[in-house]
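Before I ask anything, let me first share the structure, which is written out below as structure tokens.
All protein chains but one are shown in place.
Labels run A and B following the written order; every chain starts at residue 1.
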Amino acid sequence: MGLLDKQFTDDNIIITKVEDLLNWARLSSLWQMGFGLACCAIEMMATSASHYDFDRFGVIPRPSPRQSDVIIISGTVTFKMAIRIKRLYEQMPDHKYVISMGSCSNCGGPYWEHGYHVLKGVDRVIPVDVYVPGCPPRPEALLEGLLKLQEKIRNETLVSKTA
Amino acid sequence: MKNPEEIFEILKAKFNEVIIELISDKPTESFITVAPLEIDKVCLYLRDKEGLNFKSLMNLSGVDDANGEKIKDENDNEIIQGGTLSVFYHLESIDLKHKVTLKVSTDRENPEVASVEEIWRAADWHEREAYDMFGIKFLNHHNLIRILMPYDWEGGYPLRKDYQNPEFYKGMKVPY
Partner (left out) sequence: MALKTEEMVLNMGPQHPSTHGVLRLELVIEGEIIKNVTPHIGYLHRCFEKHCEVMTYPQIIPYTDRMDYLASMCNEFGYVVAVERLMGIEVPERVEYIRVIMAELQRIASHLVAIGTYGADIGAFTPFLFCFRDREKILNLFEITCGARLLYNYIWIGGVMHDLHPDFIRLTKEFIKEFRPNLKELNDLLTFNQIFIDRTANVGILPAETAINYGITGPNLRASGVNWDLRINDPYSIYDRFDFKIPVGKGENGTVGDCWNRYYMRILEMEESLKIVEQAINQIPDGDVSSAIPKRVKPPAGQIYSRVENPRGELGYFIVSDGSVNPTRIKVRAPSFVNMVVFGELCKGHMVADVVAILGSIDIVLGEIDR
């Protein structure tokens, strides 16, 4: 499925489908919106820091939604914040992807029952591509979530966006 | 360094009927109950009086006593009518190393307490929070608006014991 398996043996020419090329470009430089919500944001920071090094997957935090490809919802989404998250998501250019990190943004987490100010799952306001479970997920889990997202992008077609 | 009994005596001598009683039953801490509309004068005295020097407010918290009558409304939800809401003030003197707790109780239907925000600026957000969560009105507070909940929240005061969640907030479903 990679690009290199159709390489000629003696020349620097690669033949591939436009789709594969675009997908490959897209999945290898997923710029993440530098945006933390709660406890999970600390694990997200730890993932970008020295030990886990998010950079090696091409993930760089961008402070602006207009320059980012993926938004990681890292933490509890409250009603007050949900409106802003929706707006930030709308400000991102297509193709945009959403990783929901942690139980809170998946489904409300420990606050699902009595949280009068907690949105029970960010998927009630924006579409989510990958859910990463955990409270908080370990950095490895977030990395796995990112790999899942890359896999999803790799199988996208130009005809219609599946992710 | 003074214990709550001594502080109570000093306050009683100065303010008389404003100071209601000293409640101390071990193992919990003792507290002095004060009339809600005079609490600011008592606090100002406690802060500035030589030998008391309560220069800092550690904590201010609203409490729903839930001691009113529990009745059912038309939707069969339990609501509380009558009774009181309380505010606890935890004061401390950093130089003299003593502490005291004050309590005011106010009517649940029309909860009004004098603000101590002018005396300790630390009370500013605490009072706003108590207003946000319990609906306690602090008179003379310069900016008594909601602090944690959205400014346009219409669901009521969440930490009251008979609080009912609204079904929707701006099109988002509130219950799970």
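As a convention for this text, a contact is a pair of C-beta atoms (placed from the backbone, for glycine too) under 8 Å apart; a residue touches a chain by one contact, two chains touch by 3 or more.
Every value quoted in this text rests on a predicted model; they were computed, and no experiment measured them.
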Residue among B:14, B:41 or B:55 touching the omitted chain: B:55
Missing-chain contacts mapped onto subunit A: 33-39, 41-43, 45-46, 49-51, 61, 63, 65, 75-76, 78, 80-81, 84, 88, 110-111, 114-118, 135-136, 138
Interface residues of subunit B (partner: the chain not displayed): 25, 27-29, 31, 55-59, 61-64, 66, 88, 90, 94, 97, 101, 120-122, 124-126, 133, 146-150, 158-159, 161
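In this section, only the chains that are shown with their structure count from here on.
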Euclidean distance of C-alpha centroids - subunit A vs subunit B, Å: 44
Residue ranges of subunit A touching subunit B (in the complex, touch as defined): 79-80, 82-83, 108, 112-113, 116-117, 119-120, 124-125
Contact set on subunit B toward subunit A in their complex: 148-150, 155, 158, 163, 165, 169-170, 172-176
